[in-house]
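Just one protein chain is left out here, and the rest sit where they should.
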Amino acid sequence: MIYQGKQKIWADYQKEIPDNHWFYVRSCIRQNFFPGAEKMFLEICREVLKKDFYETEYHTTCGGIAYHCDTIPQETVMTIVARQFSLMTEAGYENYVASCITSFGNYIEILETWREFPEVETRIREMLWKACRREFNKPKYVAHASDLIYKYRNEIASRAKFRLVNRFTGEPLRVVEHIGCHYSKMFPSKGVGGAEYPYVLCGMIESWGGNVIDYPERRHCCGYGFRQYHVKANRGYSVSNTYKKFESMAPYHPDFILTNCPGCPYFMDRWQYVIAETEGKTYGENGYGIPVLTYEELASLVLGYNPWDIGLQLHQVAVEPLLDKLGVEYDPSEKYKGLNEKELSRPELPGVLRCC
Amino acid sequence: MRERFLTGYNDFVLPFVVGMLFVLTYCLVGLIRIIAQLPASDRKRFFLSLVTPKTMVKNVKDIFLKCLIHVDLWKRNKLLGYMHSSIAFGWFMLIVVGHIEVFLYTSHLGAKALYYPIFFRYFVAETESTMKGALIFFLMDFFLLVVLSGIVLAIIKRVRSRFFGMRRTTNPSFLDLIGLYSLWSIFPLRLLAESFTADISGGSFLTKSLNYVFTEFLSNHANMLPAWWAYSCALGIFFCVLPFTRYMHIPAEILLIPLRNAGIRIVNARKGFARAQVYSCPSCGLCIDACPMGVMKGNIRDTTVYLNRQIRRKNEPRIEEISDKCLLCGKCTAVCPVGVEGDKLRIAQRSTRRYNFGPDYSNIDTKLQSERCNKFVKKINNNVSRTDNERVLYFAGCMTALTPVIRKTTESVLTKAGVDYEMMDRDGGICCGRPMFMAGRFAQADELVAKNTEIIMNSGADVLLLSCPICYKIFRERYTLPGIEIIHHTEYFERLISDGRLKMRKSSTKYVFHDPCELGRGCGVYEQPRNVIAAAGEVVEAARNRKESICCGGSLGSLTLGFDKRRAMTENALSNLVAASPDRIVTACPLCLDTFARYSDRPVEDIAQVVDRASGYGKIS
Amino acid sequence: MDFGFKISPSSAINLDNVDLTKFEELHRMEPDVYKCMACGSCSATCPASPFSGMSMRKVITALQRGKEKEAVAMLRNCMLCGKCSMVCPRGINTRHLILSIFRIYREDGK
Partner (left out) sequence: MKENIVIIGGGIAGLEVAVQLLDLGYKPIVIEKRDRLGGHVADWNLLFPDMIPARDVVGNLIARASEANIFLNTEISFVNKLKDSYNIMLSNGISINTRIIVMTTGFALFDAAKKEEYGYGVYDQVMTNKDLEHWFNTGDDKRVNDSAMNAVGFVHCVGSRDEKARNPQCSKVCCITAIKQAIELKQRFPEAMVYCFYMDLRMFGKKYEDFYINAQRDYGIRFIRGRVSEVSENIDGRVIVKAEDTLSGKPVKVTLDLLVLMAGIICNTDSTRLANMVSLPIDSDGFLKSRDNVAEIIESPRDGIFYAGACTGPKTVPETLAEARAAALKVHLFIKGLK
């Protein structure tokens, strides 16, 4: 691997990301998967970095999943998105940041469609008006939330309590980065670093002291693929994709996987349990799995937040070995305590995959 | 007459006796084995034929004409015929007359009967001054002279085969050479021995005269015994090597002829009838010149004579190579003087090949195929079928799909003649099975035969018309289609013309007809196509034609000959066809048409094209 | 544990793992097998293909990709009529090639 070659490509794909004043929209599914992630994003941006991030409870789904599952036509999803934009316009923002990669791809795709076919935009404006008497301005900038953490990565690094270095060996941690497919595969110029060698997560890892692993199936989908997972008959296909990725990364012995998409961390996390049960295979050290983190979770860890406060107990794969390597202190007995300090019921431990 | 020795024995007879006993035992064992190897039904048929007067007469006649007189060779090449018959018949007569002599002049033979007829002159002195004696002496000398003349020719042939009109001759094996030289030396030695003895035992114009010559400078009778020894040794050696040389054909053919006359066919590739054929091969090499592959020197050792040799040697790789390469044109069979069936022998070898898996046609739905050609059935069901006209089912065949002009013109001719016909394979059909059969895979070929039979029997037709001789051959030989006449389009066109259903205009075009292997040698159709073409123009003949027609080189028979190896054969076949400068070459096989058209310098057509062009609409009133 | 679904084997051809021992044997017997340029003439003219999807072109490709089973299944429909040898623009003796495959490979494709 020639690092300079990648740098040259990264230099070609840098997008403009305004520093402040963002209209933030959440993901439909992340709230359930890793609820700490979005909370921590706003926490870091607002409280740590003192940036202006606006959020409204009136925003809805972007319609992306339904669109990609072929259950609603494109006009519908465009109208939903138009409504989101009208909320942004109402709130007086021009910069639109999505927490979800599907949404991000969806917004970009729609804006590009409108640019190519202005008559479609006109029709959607009419439809939005007819539906709910709303009007909108198109956002000036559309970013994914990971773009912002990427932008703030050096600032975060300067406030970091921990670096991505193995406390026991002194070596940088080996990190697999996994980019959501819809981040830049559709519009390479809209993602930091392009489609082939996206830099958005690499930048964070490098800035925070880790080593990025490039493995053969790096580009491959995590296996979620809406139509694959949501139809039970296709679930084998979904897990097969994840299996393929893990088989490919296994020889590199990564310490953890960093992701920027709602589905990816969830499926790469949960399917490790399924793979362990069906194939008897685990990919981490000593029978553990490879922890899969979101970029918000990682940023929070680096900044020194309590792992249980940021929701790491919701991971199937135990994060404790990683916390040990990082030197993050944690109280195992606190892991399953609710906000009210009461013990929640502990999950049953799987048979093959080692968990804490 | 007087016996010269009381014992009637001398040691020199031993080599002969040993050889004779050996060869007789060998042949007897071989005979029993071959007959035992025949399938039971064939064996029964063979024994029955031996006692059936008709075949009995035929057997004797065939053995006499073929084995002794070599009539086939005479027809082909007088010199060669004379050479063979002089040796065979002359020798035979020497034996016969020799036995008569013994029978006439001696009594109480006992064990001496074995060698007395051969060495009679040594043991018995006889007077040539009586009429009877003089005649016998004369006959013996005469036939000896006949044989010697044959031997002289044989020696000349070996040195200069072109003298006999043969371009190439077989390369003899080592044992063949020993057999050959011992055979050559038998008769000169006999002449020598008898000449030395002629003043004692008598002789005639040859031996007596020589005796006088010898006594001029060799008065000593001491030369006598070595000469008799040498004669006996030559015989002994010849008989001892005979089973391992081409001379095995002499006894084998005597068995082959009655087997063939009994109607027996090759069943096992190596045993029974096939074995009789292999051993009957005289290695004469006629098949070498006949073989269309011979135009390329490298193929000469893949001709039938070498196949027979390799089968006798059990050289499996070579047997496979030779049998897979052959085009199966059947010309070697056609020219073989003893009737070795080179093509069938090869197919039999192919059938022994072991494959790990093979085709399976269970998924072919004949119902669908039947529905595509059910015109007649519908007509019959609806009672609209005219009873006066035959219902023709036309099966164009796979190869015709690559030469659609044949199908088109055949259909046009049928329409002109007002034939009520239906295409069996307009949208593609099932292979007739002949190519599969030629590859030696009989069971699979029969599966295809069964599929097609079903379609044909369901079609309601009463004539099956074929334009491909490859199909025609297997349809005639392996299909059972009761009530359905199987006919090739050459024959059918002839019938249409002679029945007056097709009106032909004759032009001045000179046509040469190429006899396709499968149509001519395969099915014996020679006259009909010529008659048809004669109605359209002038027919000229190729240098070699009919039974000796040269394969176009495109044959499916060969499994291993690559495309690039066939060109020389096609060009050779073409040069044979254009000997009489025809304007057009006509054939009656899609494969020949396709192959010739590739390299021909003048138009090549199927007979259907000729007929279509020359025929008009309307019947002759 | 039975989840009601399982990891499905990859349909991709991994050329690293294709065992070409048999194909090499075939190639020694039929050097021309390498000459195929996948024009499809053989398949187009094949009388067995309407019944079965038999395609000599696919057979040759499949054998090179380690899909012996597919190839063998297709080949079982061959009638050995020889049309494919007639039309092959590269002059491959497909008929003998087929017979050689019958000899070298087994019914289960191994």
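Chains here go by letter, A, B and C, matching the order in which they are written, and residues are numbered from 1 within each.
Here, contacts are C-beta pairs under 8 Å (C-beta built on N, C-alpha and C of every residue); 3 or more make two chains touch, one makes a residue touch a chain.
This one's a predicted model, so the numbers in the text were calculated from it and none came from an experiment.
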In the full assembly, spell out which visible chains the left-out chain is touching. A, C
Where the complex has a chain not shown, which of A:His68, A:Arg125, A:His178 or A:Arg218 is the residue touching it? A:Arg218
Which of these touches the unseen chain: A:Lys8, A:Lys161 or A:Lys232? A:Lys8
Per the touch definition above, residue among A:Ala195, A:Cys221, A:Ile257 or A:Leu322 touching the missing chain: A:Ala195
In the full complex, which bits of chain C touch the chain not displayed? Write them out. 11-16, 27, 31-32, 34-38, 57-58, 61-62, 64-65, 67, 90
Residue numbers in chain A that touch the chain omitted from display: 1-2, 4-6, 8-9, 194-197, 214-219, 251-252
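Simple rule for what comes next: only the chains that are shown with their structure count from here on.
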Starting from the mean Cα coordinates of chain A and chain B, work out the distance between those two points in Å. 85
Go ahead and note the Å separation of the Cα centroids belonging to chain A and chain C. 46
Just how far, in Å, is the C-alpha centre of chain C from the one of chain B? 39
Of all residues in chain C, those that touch chain A in their complex: 1, 3-8, 10
In the complex, chain A touches chain C at residues 232-233, 235-237, 239-240, 243-244, 274-275, 277-279, 351
State the interface residues of chain C toward chain B in the complex, per the touch definition above. 32, 45, 47-48, 50-52, 72, 75-83, 85-88, 91, 93, 95-96, 99, 102-107
